[in-house]
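Below you'll find the structure I mean.
The other protein chains are all here in position, but one chain of the complex has been omitted.
Chain nomenclature is as follows: A, B and C, assigned in order of appearance, with residue numbering initiated at 1 for each chain independently.
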Amino acid sequence: MDFNDTPEEAEYRAKARAWLEANAPKREDHVRGEEPTMAESKAWQAKKAAAGYSCITWPKEWGGPGGTSWQSQIFAQEEAKYPVPGNPFTIGLGMCVPTIMTAGSEADKVRFVGPALRGEEIWCQLFSEPSGGSDAAAARTRAVRAPDGSGDWIINGQKVWTSGAQYSDFGILLLRTDPDVPKHKGLTMFWVDMKDPAIEVRPIHQMSGGSGFNEVYFTDLRVKDSQRIGPVGDGWRVSIVTLMNERNAIGGGSSYHRQVMQLADGISTLAGSGIKDAALREKIADWYVQAEGLKYTRLRTQTALSRGQTPGPEASIGKVVTAPLMQDVANTALELEDQFGIISDPKYAPLQAMFQATLMSAPGMRIAGGTDEILRNIIAERVLGLPQDVRLDKDVAFKDIPTGR
Amino acid sequence: MDFNDTPEEAEYRAKARAWLEANAPKREDHVRGEEPTMAESKAWQAKKAAAGYSCITWPKEWGGPGGTSWQSQIFAQEEAKYPVPGNPFTIGLGMCVPTIMTAGSEADKVRFVGPALRGEEIWCQLFSEPSGGSDAAAARTRAVRAPDGSGDWIINGQKVWTSGAQYSDFGILLLRTDPDVPKHKGLTMFWVDMKDPAIEVRPIHQMSGGSGFNEVYFTDLRVKDSQRIGPVGDGWRVSIVTLMNERNAIGGGSSYHRQVMQLADGISTLAGSGIKDAALREKIADWYVQAEGLKYTRLRTQTALSRGQTPGPEASIGKVVTAPLMQDVANTALELEDQFGIISDPKYAPLQAMFQATLMSAPGMRIAGGTDEILRNIIAERVLGLPQDVRLDKDVAFKDIPTGR
Amino acid sequence: MNFDFSDDQKFLKSEARKFLDAHCSTATVRGVLDNVDRSYDEPLWKAVAAQGWMGTAIPEEHGGLGLGRMELCVIAEELGRALAPIPFASTVYGLAEAVLIAGSPAQKSALLPRIAAGELIGALATSEGPGVVSAGSIKASVADGKLTGEKLPVTDGDVAGVAVVLAKEAGQVNAYLVDLTGAGVTRETLQTLDPSRGAARLTFKGAAAERLGGAGEGLDIIEQVLNRMAVLLAFEQVGGADRALEMAKDYALNRYAFGRPIGSYQAIKHKLADMYVKNELARSNAYFGAWALDTDAPELPLAAASARVSACEASWYAAKENLQTHGGIGFTWEMDCHLFYRRAQQLGLVAGGAKQWKERLVTQLERRNAA
Partner (left out) sequence: MNFDFSDDQKFLKSEARKFLDAHCSTATVRGVLDNVDRSYDEPLWKAVAAQGWMGTAIPEEHGGLGLGRMELCVIAEELGRALAPIPFASTVYGLAEAVLIAGSPAQKSALLPRIAAGELIGALATSEGPGVVSAGSIKASVADGKLTGEKLPVTDGDVAGVAVVLAKEAGQVNAYLVDLTGAGVTRETLQTLDPSRGAARLTFKGAAAERLGGAGEGLDIIEQVLNRMAVLLAFEQVGGADRALEMAKDYALNRYAFGRPIGSYQAIKHKLADMYVKNELARSNAYFGAWALDTDAPELPLAAASARVSACEASWYAAKENLQTHGGIGFTWEMDCHLFYRRAQQLGLVAGGAKQWKERLVTQLERRNAA
């Protein structure tokens, strides 16, 4: 066990630092309040790709530098020190393109991997549907063969909770191709051109005020059979690749203890100074050990990866810990602010109203990418090997599964 | 809403007080450390019955005084002020005899109700079985007709978690009379003479050291068909009466805040005096409002009863709140005692080691009379009307239900 | 002994429910939430006034109905259930109770009839910054009957005619009645977590201030007001929590996942059972608070703290877990879950957070144990 870089790692870090210092934007480059543009994001991604800092672990044949997972981690640590523009490529590079690399045709691999890696094309993932909820396999958006015998498919239906649909170039799409067989067996995966006029993207107005997600409507969208990813009816198996990547990618584990301590330092409770309040201090300790525990759990995963082992299931615990924790942190901070906690104006609220913002975003975190309840099920089933929930929809034709609607 | 007695209630209370003062044992009657005997319990019960203070709400035809539920409550409040002997009659008068009164034969009613009311005979309830767990309907103890055509039944099998089996005169017994029909349909209820030599009672050694519960073994126990309570195959319906009474009877809601405050007053934490510790104070407040909430919930139930209404389902929440709360109180108190908390010797441990004893008994409370999990299911299903868990054992012959053994 | 509302009170409750079902749908709430220029629903306020609710506990001699506070509790529960976007609490539990507690005969005659008639909106202006209000936190000051300083957040301060303001004079904390429409008062509407209720930042520069109660009694008056408010708000919280549970239950029964209602999964069943338990405990604690409030029992400070702590817990849990039960759709602006989530925070903080009420509760226990 060693927290210091090996000589090779130290060398890699030094090079990455030098490159970033020469190429990354600096704090002073930013006009206060100005949001980085999509063009800046694409330019930064292209620069990284050219220097071998995009998709560091991808093999050379796919345009990656073929680096190690520690190198990837080291670069991420160093990059985080700079005010680099936002990264709209995560879903494409983390989920969609790996799906194509695993299950797509050779032609698709050649066509899509490079441009995605260089930030030239952005991808979104279209699995969730309004009636599906936690059950991604319940997709009802239909694809039927065109009647003209061309082999083309005609797509109709609606997807929901699609991040980045409004600026994506392509999307991967899970579709119902056969409603007469059981749920998991009648699905097929496709890629689609998001700029097709048969696709309509409508932003979802979230309770937090933002609208990072979209509803996406398909009306007689026609796609070639060559846009199919994997065999007809094999879509669920293909989607597993995508979803596993999603659940590992989300997660995180922010540690808010510092800000809470900063807040508490200036606040009085009935019993005296907020920061001296034992109830708050015990909570800070509880939060701290959870955030630290997640941080070191990630390092354990990273170590397993670097040794060529499959990481243990510990990777799945990030979000189930972090999301409720953030909600609790925010609620506790507001209680400490007392009457004042209701103010969400960053001009007046302590720490630019960060806890008020967290309170309003936390419910979304507890749901997106798998609810608290689904994630516990996953841990119980995949990690501990406990039985699946009783399934009433297993050997039933999809069209006959009860929906309550 | 009025917390004061009505004039009638005040009059009843005054009479009860006077009677208790004249008849109940006083503190000074007790030699310190001497346990009251069964004979004392029986004598006290007989005295109460003679004065109309046993089973206060039972109608006159059954030997009760036909009083109101408030009178019952008032007498209980007043009786609690005296060091009266233990009450081994609760299960009989609260569950077994009401079952006979509801579903038993006229002969049995005449035979059993009076002696039970007067404390002359003690009853136990024999439902749980080792393989059944939370599922009382999974009873496998068999009753088969005697081959001699007498109509008698021969009983073989084992019950478990039977309180008071060692000193009971009679018991009610849920038996499997037909394993070829679905689980709930093949059960029949009987009463049995617990002094029969074909019954063996073995105490269960609990983790807390006590042994208030027993295993009870039946080896070719022969009973008359007249000992049947209700029709053959109707045992589950009969048992519902008994179990509803059990779940309402258990519960309670002790408020330990006073003792925790007493403990904390004399203890130092790293931050100063225990009683001034905000973390502890917030917990005390949380515990207090739960205990008080239960207390007033019981008064709401009592009010509904006194108005001739069926009490709301709020009666079912007592145990699911209290049992985990007691475990948490005990654990918190021990943490406050720090290293010293490990000492369970009443000679040294604060408050005669009451928190150490609670810690060891709390796990039993969370299980007996319905686990935390089963009680939540009951609230969800019976109170909120949510669907039952998916049942794989519904329309299957009992003998074909998977048991995993 | 009798621990339930009377038949008359239950009738009042069912009438209030019918009235609010007709006049205050969630569309009414959204009418304020979605419109930055509106701090409350004026037609609803007038309709409620026409029912006489503002005067429920105001004596008849001052134009009220002269009923007990038990009746006010009944109405509060229904207002909370309906998420009514009106300045009822500030006006009726706040200003009116402050005047009833400490007002001179002249102050009572001047203000109570206007409140009872629905002509006057009130507000409590105590906070000046994050943390608990105390003698140390108050910088606003009065000299020669003129108030100078700043208060925020003042719930309903943007629409109130009169506020009770805590300020210092000659080193003592006093309560003052201040006409917010008068000279020397500037109001800025604040952005808050629950835009269906208004709040303001008030700046006073020589505003006319008339003392309410005796010199040095300011904090004591506010404490008495808060004890009353705590009980009444607990009923609002219980009303909202019960409705959130109903929403969650309805959704769980009708939403299917993996071929069956999500309400058939124990994760949802047990969550809703926990919600129910917390709501019942909160209701029972609120009932005891109602009794203590109505009879002005010596137990009121402890009963009020218990009611508030229990109600804050139930209200927050029901609001957040109702949203969670709804999944993704619950996180959208269009679904009503966030209205309850926002209001749970508003109600949980407006009379001071649960944290300070836990401290008060234990202080009361210590006093009782010492007695």
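Basically, contacts are C-beta pairs under 8 Å (C-beta built on N, C-alpha and C of every residue); 3 or more make two chains touch, one makes a residue touch a chain.
Model, not experiment: these values are computed from the prediction.
Seen in the complete assembly, the chain not on display touches A, B, C. Of the candidate positions A:180, A:225, A:286 or A:400, contact with the hidden chain is made by A:286. For the chain left out of this panel, the touching residue among B:144, B:204 or B:240 is B:204.
When the omitted chain is restored, the residue from A:149, A:197, A:308 or A:387 that touches it is A:387. When the omitted chain is restored, the residue from A:128, A:297 or A:361 that touches it is A:297.
Where chain B meets the missing chain, the touching residues are 128, 130, 132-135, 138, 160-161, 204-209, 263, 266-271, 274, 279, 327, 331, 334-345, 348, 350, 356, 359-360, 363-364, 366-368, 371-373, 376-377, 389, 391-393, 396, 401-405.
In the full complex, chain A makes contact with the omitted chain through residues 1-6, 9, 70, 73, 257-258, 261, 275, 278, 281-282, 284-286, 288-290, 292-297, 299-300, 302-304, 306-307, 314, 317, 320-321, 373, 375-377, 379-381, 383-390. Panel shows chain C; residues 265-267, 270 of it touch the chain omitted from the view.
In this section, only the chains that are shown with their structure count from here on.
Relative to the whole-protein C-alpha centroid, the nearest chain centroid is that of C.
The mean-CA centres of chain A and chain C are about 40 angstrom from one another, to the nearest whole unit. As a whole-number value, the distance joining the C-alpha centres of chain A and chain B reads 51 Å. For chain B, residues touching at least two other chains, in rising order: 278, 281-282, 390. Residues of chain C in contact with at least two other chains: 253, 260-261, 268, 355, 359.
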